[in-house]
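Worksheet: one structure, shown below.
All protein chains of the complex are present and in place, except for one that has been dropped.
Moving on, here comes chain A:
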């Protein structure tokens, strides 16, 4: 087990290094000159040579390798530099915004888990009957509807039409509901099929026959025997979905005016504020790698077959 954890940590570190190279290369190779944008932002008309001065000020004139080494060294120490757009400390901004994105992802993951379990069980209780078809239909709808459209529909229905929930802001649980639901729709749809198929396979296993022979009812078998059996499968799928939620946050946060990492990243991209873009990309990739590590460890803890394999 320690061998497994050590190997996974090494893999994660290599991945993080590669991710840093990719982040840096992608951002600096984008066309356009950020110094011009900054000069524009600083005054209606730039003075002669001011763009050159800005380029010097933000280190654009240094060789690429030197810029990468400087950036990585600082990033490892937790210093992501100063935003070219706002002049504020990127690390401080990241710390504030991580909490917002954390709330979004955690709440959405919880809701997606609950909805997916409910839909999955609905189908598994009445396989190939109306509830199963409804559950499948909802999953198909949820998986094929773009997130921004889901968000717009939510706002239109609950804020504009019924005026029940706020359409924007981060002021307590009531304002969290719509963003949570918006982000949860897609993972709930995907996970519900994982639950449904997993339960079906589990119900066809020999241990279910044993349980039946002991006189256990269908509900008891589903909850006590089949559900624990699909746990590793569900954790794996949930981990992937939680990782992907960082991408969804980029769409959902600006939509609901949440000042999270997604909104920060998008503003950085629009302005080519590459200190912000690089930092956000690195955080997203780190999050993805850490989530995968946690998922692997959780699966290891809950699946004796994998434990045996690594012991």
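Everything that follows uses one rule, which is that a contact is a pair of C-beta atoms (placed from the backbone, for glycine too) under 8 Å apart; a residue touches a chain by one contact, two chains touch by 3 or more; residues count from 1.
The definition used in the following text is that contacts and distances are computed from a predicted model.
Set against the options "ABC transporter substrate-binding protein", "Aspartate carbamoyltransferase", "Redox-active disulfide protein 2" or "Chemotaxis protein CheW", the UniProt name belonging to the omitted chain is "ABC transporter substrate-binding protein". Contact with the undisplayed chain is limited, among A:81, A:123 or A:166, to A:166.
Listed residues A:24, A:121 or A:256: the one in touch with the omitted chain is A:256. Residue positions on chain A in contact with the hidden chain: 1, 30-34, 36-37, 39-52, 85-87, 93, 96, 106-107, 110, 113-114, 152, 155-156, 159-160, 163, 165-176, 224, 227-229, 231-232, 254-257, 259, 263, 266-267, 270-272, 298, 301-302, 304, 307, in rising order.
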